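Just one protein chain is left out here, and the rest sit where they should.
Lettered A, B and C in written order, each chain numbered from 1.
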Amino acid sequence: MSGRRIGVWFVGAYGQVATTAAAGAVALARGLAPGTGLVTSGEPFDALNLAEPGDLVFGGAEVARGRWDHAAQSIANRGGAIPRDMAAAVSDALAGMDADVTDGVSFGCGEAVETRAERSVRFDSACAARERIESDLARFRDRRRLDDLVVVNVASTEAMPDEEESASWGADPDRLEAAASKPEGPRIPASVLYAWAAMRAGCPYVNFTPSTGSSLPALQAVALGRGVPHMGQDGKTGETLLKTVLAPMFLHRRLRVLSWEGHNILGNGDGEVLVHPEHARAKLRNKDEVLRSILRDPGMHSRVRIDYVPSLGDWKTAWDFIHFEGFLGTRMSLQFTWQGCDSALAAPLVLDLVRLAQLAHHRGEKGLMPHLACFFKSPLGGTEHDFSRQMGMLLNYAASTPQAAPLAQPRRQRAATP
Amino acid sequence: MSGRRIGVWFVGAYGQVATTAAAGAVALARGLAPGTGLVTSGEPFDALNLAEPGDLVFGGAEVARGRWDHAAQSIANRGGAIPRDMAAAVSDALAGMDADVTDGVSFGCGEAVETRAERSVRFDSACAARERIESDLARFRDRRRLDDLVVVNVASTEAMPDEEESASWGADPDRLEAAASKPEGPRIPASVLYAWAAMRAGCPYVNFTPSTGSSLPALQAVALGRGVPHMGQDGKTGETLLKTVLAPMFLHRRLRVLSWEGHNILGNGDGEVLVHPEHARAKLRNKDEVLRSILRDPGMHSRVRIDYVPSLGDWKTAWDFIHFEGFLGTRMSLQFTWQGCDSALAAPLVLDLVRLAQLAHHRGEKGLMPHLACFFKSPLGGTEHDFSRQMGMLLNYAASTPQAAPLAQPRRQRAATP
Amino acid sequence: MSGRRIGVWFVGAYGQVATTAAAGAVALARGLAPGTGLVTSGEPFDALNLAEPGDLVFGGAEVARGRWDHAAQSIANRGGAIPRDMAAAVSDALAGMDADVTDGVSFGCGEAVETRAERSVRFDSACAARERIESDLARFRDRRRLDDLVVVNVASTEAMPDEEESASWGADPDRLEAAASKPEGPRIPASVLYAWAAMRAGCPYVNFTPSTGSSLPALQAVALGRGVPHMGQDGKTGETLLKTVLAPMFLHRRLRVLSWEGHNILGNGDGEVLVHPEHARAKLRNKDEVLRSILRDPGMHSRVRIDYVPSLGDWKTAWDFIHFEGFLGTRMSLQFTWQGCDSALAAPLVLDLVRLAQLAHHRGEKGLMPHLACFFKSPLGGTEHDFSRQMGMLLNYAASTPQAAPLAQPRRQRAATP
Partner (left out) sequence: MSGRRIGVWFVGAYGQVATTAAAGAVALARGLAPGTGLVTSGEPFDALNLAEPGDLVFGGAEVARGRWDHAAQSIANRGGAIPRDMAAAVSDALAGMDADVTDGVSFGCGEAVETRAERSVRFDSACAARERIESDLARFRDRRRLDDLVVVNVASTEAMPDEEESASWGADPDRLEAAASKPEGPRIPASVLYAWAAMRAGCPYVNFTPSTGSSLPALQAVALGRGVPHMGQDGKTGETLLKTVLAPMFLHRRLRVLSWEGHNILGNGDGEVLVHPEHARAKLRNKDEVLRSILRDPGMHSRVRIDYVPSLGDWKTAWDFIHFEGFLGTRMSLQFTWQGCDSALAAPLVLDLVRLAQLAHHRGEKGLMPHLACFFKSPLGGTEHDFSRQMGMLLNYAASTPQAAPLAQPRRQRAATP
């Protein structure tokens, strides 16, 4: 522990990713687990004076009723990423965090999310919802005397908004403000409101989901204006990670991919939401686009399926079949089966992103953080999908970092005056 | 065709890799096949003025009786990389090349190879064998009026020589010369004699096999002295390629690989030789070392099996099972099945290496060619196994290349005076 | 050759299954291929005096333009079940059969089939279409002086008719006759008309597809009345075969299947038709029902996907993931990847069915042939899906067969007077 107090505000606090991240941070701080799975553990990141697990203070917003210790226990019971012993060993810390979980905003999230909402607040206008979020963030920061506060979206995937419509109200800050003020205005999705509120509150923002979040031009402008860094979108944890690792091999070896079929089966709430086609659309698009971006072959056939298989619980199995052509037209194939625990893969990346976003904020960086592309299926502002190159960008950033500012600098002040 | 005449001398001329490379080059030159599978087709290699398929003139040494057109036909019949139509369409060209295939030297190759040799010549001393190879190369160069000549080892894997013994006679050129001159001297393997002869004849040398080739300090010194570039060893075509693509992902994501089990089944002559443990040893070591080099975790368990399954013919199926640990100790797995045609994967790489070795020679480079590491399981002189980084080295080399020397420069002269 | 002349009338003559069966029968008769893949080759079937490949005379109906030798050549070129040499070696025989291929009836087949029809005849009423088929069969029988004639449906899968509607007009022969006579009557699918016509012409009938065929009560009554044997439906060739082999293991070992996910990718015309949901419905239902029938666990989750992947050509790859629970709640899994050539698997079964249907007819059996259940995904009239038990039924039938009637018995006469 460095003495700093870095807040982490989860949109979707009782979900698996947030719960595993919070429980895991406590376990790491207490020496109950090593840093396996954390990209920023070890060299060259150790020299960056990143926030330590023990520096992190967790809170968030949630549309479902619950308790953090129960959520952790439930993950343990379903065979998820938190072992039972560990769930028990950190339950005291988790229980103390529920006071910082407020009712969520499910404004514009689509039917599958809204009908599951048990404790969300309804608002007359998008602006009213955004203001509520801003005041929640301010209260958390004050109550916990935080030096900085990072907002991370790990909520269920929203239905994609109509692209034409969002292109209109999301084009610039003024139009967004105007649209959000009208009581009968367009349905601006909650993920946009959270991102917007975070920026207005001077908080770095990370969108780990395929939802819209900070991706619209309007919010990119707000981030620059408010001086906050932000990044997204859609965490790259399993099958898509493999795609961005394997596809460059085919490209470099000039092996022509004829077909790349991906079939994902999973059993958690994420899977349940994704059976709704309008929620799956964004995710499927991101998972497929990485291939097209890397391989640049318009003749390639590809498809991604995501099916809900309840018995798998927190686990995902992905089978990918890659049919390719080599020298003299010889057709060959590669298939892989990935059996991963989604929250075990996602949670440490969320902690990495919190650490790196806080560092960027501390160093006065604002706007997009392209060096974090390696964490996302659909990195904002960039077209580099090759994982190895993305990783090179992160390592270069880490190597080129200026001397970290002295701890004495009053971070809270600056964060409090957005 | 650029008008240059670049010779390619295959050690193991009638083997699958050499035959597929020769037949493929003819097919490419005649427009019967696209450049799929050739790393050096397309950008940024197009700017390098590399030898064109039509520039290449093939010859070599072989211990088995045969004909190149029959070898191509046989590959086609077994479902290998050469389609039947293509085998027929290039048979005239292949038939014309047999005059440049001489009897091979199987000196020191180990029992599995020596007992299969039908037309190899026996010698009193290693020096006598080396001299014979030198004169074969000189005759090929003169007969075919070659501008340059690249020697490529694609013969069956030799038995590994005793390491202590080879460390003694392979330590420097003088000791090698002394050992080779003695009628009752140590068994210097044929791959070393071919590499040595190539260097003395001023020919760039590439070792695509796990055999010793040019890897000993003595020959590295000879290459510098004679001004020839060389590289090896053991072409990276399938399962090991995937290892060097996937292992960095686990490293960067700090996912701890507990076990990596690789099981290869294949049905060609390569597989038949590798059932002899002393021949398999070098290959298995190379396939396994890449993991240890990249992951640097002494606690990791790994094993590679290669089994001969006759019905698979020229095809190899590899199943790899990777057991790894993530956040909070969660254990997950990845398994893949690779179904590839070995000669279809190897042959274009051999053509790439010929092109790039000739370029290096043309540019006056000598000694190891570390920028070719991406082609080898066990790249000489370097420890970089991460395929993406190796590829970066090659692309940097291609980007930084000086203006190619004018074609008018009399390449033959220089090559003829080693 | 036994001297008999057994006609085989394919509905869908130029499709892959019919073409492979016809070309294969010629190849078998000429000694160009062994009986691999034919269930009825070898004991105990040798004693049954089944029709020999050389006894078979092929004809059929087709909605696409074409030629049988070209169809065989095209299968060879796409890497299907007929090797190129064999396609060439049997092309003379195939060319001679085109005279017995008539324009097909695509009445009621659904949009995906009807829009691809190039040479189908349109009719005012279903009865008119049926009569046309009857006269086609009679002409084939006379022209080729056949001793018996078996009709086999291997056409593309039709759209499923509305179940309520077909339950009405398909309930008994009178209602079927009434509905078929009306010019503006219900759309009775072509597969029903072919089955009906076959029965009226005294021909054994086999439905190798998921289309309705002879499954309605009306036609089951007609078959008994006309004294012809018939069977269906939906040939069991690959993934579903494995399901009916593996599911009994889980049942007998009391291992509880939690989820069984099947993902099929294929590239032939069959796959193209099945992307139309109304055509896929029947097939998916059959593929899934076998599991429910064998395992009888209403809590089991299962799903079947069929996706079209053009590069696979005649090949199908199926990946099945089976999640199951054992002692003390331990959860385990089995996954398999099946890589099969659909026409290579289906064609010999079609020849088996022709042989066994002709035998049943010869022996005076009529109505359903339950001993042929092992050949079908959805065997008519029975609920036994366990492949091993189905096979037991066939072997019992073969063992209990009466002495075959003397060849002298005038089969043609009887077949000609339905």
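Keep this in mind: a contact is a pair of C-beta atoms (placed from the backbone, for glycine too) under 8 Å apart; a residue touches a chain by one contact, two chains touch by 3 or more.
Since the structure is predicted, the reported quantities are computational estimates derived from the model, not experimental observations.
Residue C:L246 is the one among C:L137, C:I188 or C:L246 that touches the chain not shown.
Contact with the undisplayed chain is limited, among C:G7, C:G24, C:G59 or C:P229, to C:G24.
Note on the undisplayed chain: of the listed residues B:E261, B:E289, B:E365 or B:E384, the one touching it is B:E261.
Here the missing chain is touched by one residue of A:S91, A:S106, A:T337 or A:S388, and it is A:T337. Annotation for subunit B: contacts to the undisplayed chain at residues 79, 258-259, 261, 263, 265, 301, 303, 305, 307, 309-312, 317, 319, 321, 323, 331, 335, 337. Subunit C meets the missing chain through residues 20, 24, 27, 33, 35-39, 41-42, 81-83, 86, 241-242, 245-246, 248-249, 252-256, 325-330, 332-341, 344-345, 347-348, 374, 386-389, 391.
Just so it is clear, only the chains that are shown with their structure count from here on.
Centre to centre, using the average C-alpha position, subunit B and subunit C are separated by 51 Å.
Note: centroid distance subunit A to subunit B, computed from Cα atoms, is 45 Å. Taken residue by residue, subunit B touches two or more other chains at 337, whereas all remaining positions touch fewer.
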